[in-house]
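Heads up, one of the protein chains got dropped from this complex, but the rest are sitting where they should.
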Amino acid sequence: MRERLRVAMVGNGFMGAAHSQGWRVAPRFFDLPAEPVMELLVGRDPDRVAASAEKWGWRDSSADWRSVIERDDIDVIDIVTPGDSHAEIAIAALEAGKHVLCEKPLANSPAEAEAMTLAARAAAERGVRSMVGFTYRRLPATAFARHLIADGRIGDIRHVRASYLQDWLVDAESPMTWRLEKDRAGSGALGDIGAHAVDLAEYLTGLQLASVSGVLETFVRERPIAGSSSGSIAGGGSGEATGVGTVTVDDAAFFHGRFDSGALGSFEATRMATGRKNALRVEVSGSAGAIAFDLEHLNRIEFYDGSAPGTEQGFTSIIVTEPEHPWVSAWWPAGHLLGYEHGFAHQARDFVEAVAAGEDPRPSFEDGLHVQRVLEAVERSSGSDGAWVGVARGSD
Amino acid sequence: MRERLRVAMVGNGFMGAAHSQGWRVAPRFFDLPAEPVMELLVGRDPDRVAASAEKWGWRDSSADWRSVIERDDIDVIDIVTPGDSHAEIAIAALEAGKHVLCEKPLANSPAEAEAMTLAARAAAERGVRSMVGFTYRRLPATAFARHLIADGRIGDIRHVRASYLQDWLVDAESPMTWRLEKDRAGSGALGDIGAHAVDLAEYLTGLQLASVSGVLETFVRERPIAGSSSGSIAGGGSGEATGVGTVTVDDAAFFHGRFDSGALGSFEATRMATGRKNALRVEVSGSAGAIAFDLEHLNRIEFYDGSAPGTEQGFTSIIVTEPEHPWVSAWWPAGHLLGYEHGFAHQARDFVEAVAAGEDPRPSFEDGLHVQRVLEAVERSSGSDGAWVGVARGSD
Amino acid sequence: MRERLRVAMVGNGFMGAAHSQGWRVAPRFFDLPAEPVMELLVGRDPDRVAASAEKWGWRDSSADWRSVIERDDIDVIDIVTPGDSHAEIAIAALEAGKHVLCEKPLANSPAEAEAMTLAARAAAERGVRSMVGFTYRRLPATAFARHLIADGRIGDIRHVRASYLQDWLVDAESPMTWRLEKDRAGSGALGDIGAHAVDLAEYLTGLQLASVSGVLETFVRERPIAGSSSGSIAGGGSGEATGVGTVTVDDAAFFHGRFDSGALGSFEATRMATGRKNALRVEVSGSAGAIAFDLEHLNRIEFYDGSAPGTEQGFTSIIVTEPEHPWVSAWWPAGHLLGYEHGFAHQARDFVEAVAAGEDPRPSFEDGLHVQRVLEAVERSSGSDGAWVGVARGSD
Partner (left out) sequence: MRERLRVAMVGNGFMGAAHSQGWRVAPRFFDLPAEPVMELLVGRDPDRVAASAEKWGWRDSSADWRSVIERDDIDVIDIVTPGDSHAEIAIAALEAGKHVLCEKPLANSPAEAEAMTLAARAAAERGVRSMVGFTYRRLPATAFARHLIADGRIGDIRHVRASYLQDWLVDAESPMTWRLEKDRAGSGALGDIGAHAVDLAEYLTGLQLASVSGVLETFVRERPIAGSSSGSIAGGGSGEATGVGTVTVDDAAFFHGRFDSGALGSFEATRMATGRKNALRVEVSGSAGAIAFDLEHLNRIEFYDGSAPGTEQGFTSIIVTEPEHPWVSAWWPAGHLLGYEHGFAHQARDFVEAVAAGEDPRPSFEDGLHVQRVLEAVERSSGSDGAWVGVARGSD
């Protein structure tokens, strides 16, 4: 009989719904070497977490993540809480011998992320696996784009343009949320969506940022505090305002980066890009071609093949839904589009595969730490008049 | 405790996977008045259906649909077999008091569809519900487009351009499949995808086709017969050719239609549209605006509002992922795209809602019969030198 | 010294401005074997034509086309009047030994077009050249698309989708114009823009339509008569309504066509496509690829190369502004877009080249006659319940 991987997931917000769907769906489409079992949902409020567990299909629920980590009948801890609790939970889980899948950003500070990485390394030596959840690596379009670039199809990379554009803060009356508090969220657009732009740019190119120069900006510095909370991305309330709160994170982050290869990158993360709902865009320009991706058209990539005859060159809009494209054969016939949440099913599948194979999955905590260090370097550059700041490496 | 609706699904091909996903996912995102239970999967080959049942998460399997229909512990029969068996199964199920969800096309002939419609009417009087599975009605984009049109936002409709373009038969060496045999499939592109174009055009506009004039064409009349079957949309084999088969259905169907209002429609269904993977497109032109939809961009509609100032008119590309758009609030934040299969979750949800409310869901068998009659009229027109042929109505 | 070609242009409406620009600009960018001289502008109203001549840069003007044709100092007659006078002027000019460039449609009836073709053939034997002005053949994008197709890059052609969508009649209060009177215009959308769709489809594919089946429709049958005329495409008035006129031409024409090769075509010409300003679109689907063009993006073609690896196939958006693309080297660096009127400069250039080389230019009057016969066949089919009507050939 097939091995079972019993999962407990900590956290029950928007990401909880997405991860639940990943665990639920992955075994129905992929032939997995082990069967993930949605054992326990963990949250702070017992009633709310019990309701979520029933709705999302978890067998049971708990309000005490520490006791869950001690349980013998749990193999995997999936962490989808806000960033300020990632380090504590993840380190405890790894030390208890549980495999850990942790949502991005890995932590709210490089110090926490470093501690997590050390714990992950120690755990790996005992066969315990860890992974950070940059799910945009798990789209057929991005994985196929990486494959083309790794194959040399666009030659040497000269520059990269990466932006993550959202607009949910455009309205100055949109209320306060934990995502706008530095204590809870670590940073604003920078860490929430800029982290995705950095990770995706690095994933696609296989390069790493070595230094950055940038600027953070908060356009709306005070926002109303709302009475009751809603399920929107903001996680803010929708009731009547009960006061005014101070926004302590950035609305937008603009930065340049120098990759280790010498290539240049231009990055923009903003929640003020009016009309752009979820536009994570990366364009990589090389000596022999180019590739562009836009999350608002997530089943496509645009590929410019510089080796084509001069009169026939142009960006080819490839619909990445052929059976030969990554993960696609498990789904529908060509041309039948996948959605946002499929990345979570692919993530669950790849995590299970790695655990079953006894391999360390990617992106690793080390990858997550690196992104965290990039974000910190951007903050320092912004506070240093735009000076170029090196991204910390290894154990320095 | 909440009522349960125990479902048995007959058929285990590509549509079986899609319907399974619908039943599985709907209760995890929507608050349903009854809980659908994936009780039984029914197929011809006992081993294969047992394997599918396990993979897709059905509790049990059976190779005998007739006995299943007799069981007391089944409330719903979901039919996803090829069209030639729809009538027999559906009529038996309805007579046995089971609610029926039947994939499109409703049947392979108007005669069968008429019998099914009579059975559905009789069943409805006994509180037994039936629905036909035109899932493209269940996308937020199409449902919202219908809403705008019904609200008069594009005025009086003058004409409609509807096409469903695929390209999986472009290769003349692509092998035979049951979808290319008139006995099994009823027709080719006409019934398989033209049916969607007709239904969607009518759904969006609220109009019905009264007469048609058209032409069917088979560009490749002989194809190799392959040894073993694959899971592609073609359902054809991928092994070495074992002979040559005759294609007895259309590769493409082009027709014009006159709606009951006097509006004109232009329709094209083809499996020979090189490079078009799954492009179901409808554009409706009215006296006050226009709306365009393309399944290859299924989260969007293009809306032209003729009441805007002259210098500001243009097609607005609306990303239909706001919480206020149909079904969307159950899913992800704005800008997070849905995929092909979400239509099946919405279908499951709407079916359950209607059954629980004791209402007849749409599209009804009568709607399916009407589409069937349109298709038959096209075939007759094609065989009559393009003469306009009236679409049969009511019990005529 | 270089030969001069002295041009007299008959007609001074919208097309007069476009042709003037063609004659003016062509010698400034192309090295022509003969120099076109804008000698005479001819119109009905002496004052108006004199004013137009001065504005557009013609040396002199005249109100008597018959006397112009007799003049020894005129080499070319360029006809841009409404279709009802084409035959008379063109035949007289050819008989007087003048080379003739005649706007499309060639005439308002096949009978007239046949007489013109006979005159053109007789003139050709005396070294006198004639051409009909389907300028959309003269865009780099369309000419390059034809080149790819002729090279076999899309294989055997299965079907063609061609539409010409405009919306200037959507408003039911838009006034009467000569373009809505059958006596003056011959037909409506069919002849005005459907002619372009037919010619372009045939030019791109190298095929000819052998038979058609179609329907014409007039959605708004009465329109106000305005007091004074304007310079809009409609040529209608903008003053207060002075009565009601009857529209005697089609607002829209939908038809199918069978090419001589067996390929199928779907055609739509309409002035009721709300929001579509000037969308002449052709998509050609072949056994090895496909090509799509849209006049609203006139510097581009979309090319699907079926010989690319399966995972890399997609429509390539080629910006047709490289120096190696047709006509482009005379203009600007790559990426600098051409506009609508460049087709008229290319037409002037090609006409001059052919005359200087003693060759018969294309599209010939015979090509224009063929299009006329297609249009007539569509009208007859529409009047015969959609029956397929053969397109007359040769001298039959």
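Assorted remarks:
Letters A, B and C name the chains as they come in the text, with residue numbers starting at 1 for each one.
Basically, contacts are C-beta pairs under 8 Å (C-beta built on N, C-alpha and C of every residue); 3 or more make two chains touch, one makes a residue touch a chain.
Fair warning: this is a prediction, and the values are worked out from it, not measured in the lab.
Considering the complete complex, the chain that is not shown touches A, B, C.
Here one chain is not drawn; of B:Trp58, B:Trp168, B:Phe315 or B:Trp332, the residue touching it is B:Phe315.
When you scan C:Glu3, C:Asp47 or C:Glu296 for touch with the missing chain, the hit is C:Glu296. Checked against the full complex, the candidates C:Val76, C:Met176, C:Ile319 or C:Val391 give a single residue touching the omitted chain, namely C:Ile319.
Only one of A:Ala34, A:Val215, A:Ala330 or A:Ala354 touches the chain withheld from this view, namely A:Val215.
Within the entire complex, the positions of chain C that touch the omitted partner chain are 14, 17-18, 20-21, 24-25, 27-29, 31, 55-57, 166, 168, 232-233, 276-279, 295-298, 319, 321, 323, 332-342. Contacts to the hidden chain, counted on chain B, fall at residues 144, 148, 300, 303, 305, 308, 310-320, 322, 324-325. With the whole complex as reference, residues 154, 158-159, 161, 163, 167, 170-172, 213-215, 217, 219, 251-252, 254, 256, 264, 266, 268, 270, 272-276, 283, 285-290, 304, 306, 313-315, 381, 385-388 of chain A touch the missing chain.
The working rule: only the chains that are shown with their structure count from here on.
Interface of chain A with chain C: the two copies contact each other largely through the same residue positions, with over half of all numbers used appearing on both sides.
Note on chain placement: the centre of chain A and the centre of chain B lie 36 Å apart, centres being C-alpha means. Here the spacing of chain B and chain C, counted between their Cα centres, is 42 Å.
Averaged C-alpha coordinates give centres for chain A and chain C that are 54 Å from one another.
Multi-chain contact residues, meaning those touching two or more other chains, occur in chain C at positions 313-315.
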